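Excluded from the complex is one protein chain; the other protein chains are retained at their positions.
Moving on to subunit A:
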Amino acid sequence: MEIEQLEKVASQVRRDIVRMVHGCQSGHPGGSLGCTELFVALYFERLKLKEEGGKPVFDMNGTDEDLFFLSNGHISPVWYSTLARRGYFPVEELATFRKLDSRLQGHPTTHEHLEGIRIASGSLGQGLSVALGAATAKKLNNDKGIVYVLMGDGEQQEGQVWEAVTFAPHHEVDNLIAFIDLNGQQIDGPTVKVMNNRDLGKKYEAFGWEVISIEEGNDMAAVLKGLYEAKSRLGHGRPILVLLHTGMGYGVDFMMGSHKWHGVAPNDEQLAAALGQLEESLGDY
């Protein structure tokens, strides 16, 4: 897909995010908006997915596919929208987000058999371990697929993350690309003030990871280039970390750069203001 087209998809995904969160008056728009370029670039361009007739076909085991895991499950809106827009399930279902009897739970779950989801996440710190398990299974199965996992920067405060960070180079898990969404914000405020995760890149390097940065994580071309580079470094005995610099709330001016929009829904007026800044490129659900 051309960059221009991917950007159009991203704009629609952002509309979906604010509309979903507005629709149930709860959810996490900030991190979702910040990671939109990554999700669109992965699902519409970089991930090798199983397809039939141009539509993805979901298979839990993901044999011979690339797999994506979301560890910071609270940014479920961007994932749900991306999966629906990619064709995993009908976009109309996005309207059920966080409502009773929905498959689109507040945090992602396999419990409702939603296509595209392979593990529950939300309680932080667990996704890297799960992704390492899936990557190890691929190696045991001689499956050439790649495993991707996204974590938050605040999430790096969880101890389990560092158990997994230690494990990966020791066992030479070199079919895995992990991202940290470096938006610098968490619920209680800027990460540097709440609990400073200083020098994350240096820490991962010291643990034996290969680390690259995408400085402009909201620039589609930069994200695509970074993903290409990350993939090119696989297969040499080391796991890859991508430091993805994003702006929380990116794309909606009054949500940008503040922890205040981590987990707050816009009211009617704010929704209108947000949608005014985002092109309806694929048609709202």
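In the analysis below, a residue touches a chain if its C-beta (ideal position, glycine included) is under 8 Å from a C-beta of that chain, and two chains touch if they have at least 3 such contacts; residues count from 1.
Going forward, contacts and distances are computed from a predicted model.
Going by its UniProt record, the hidden chain of the complex is named "Apulose-4-phosphate transketolase subunit B" among "Apulose-4-phosphate transketolase subunit B", "ABC-2 type transporter transmembrane domain-containing protein", "Branched-chain amino acid transport system permease protein" or "Spermine/spermidine synthase". Touch with the chain omitted from the figure is made, among A:S11, A:S32 or A:Q126, by A:Q126. Touching the missing chain, out of A:Q12, A:N72, A:T109 or A:Q186, is residue A:T109. Considering the full assembly, A:R118 is the residue among A:R118, A:R238 or A:H259 that touches the omitted chain.
Residues 60-63, 67, 109-111, 118-123, 125-138, 140-141, 143, 159-160, 163-164, 166-167, 170-171 are the ones on subunit A that touch the missing chain.
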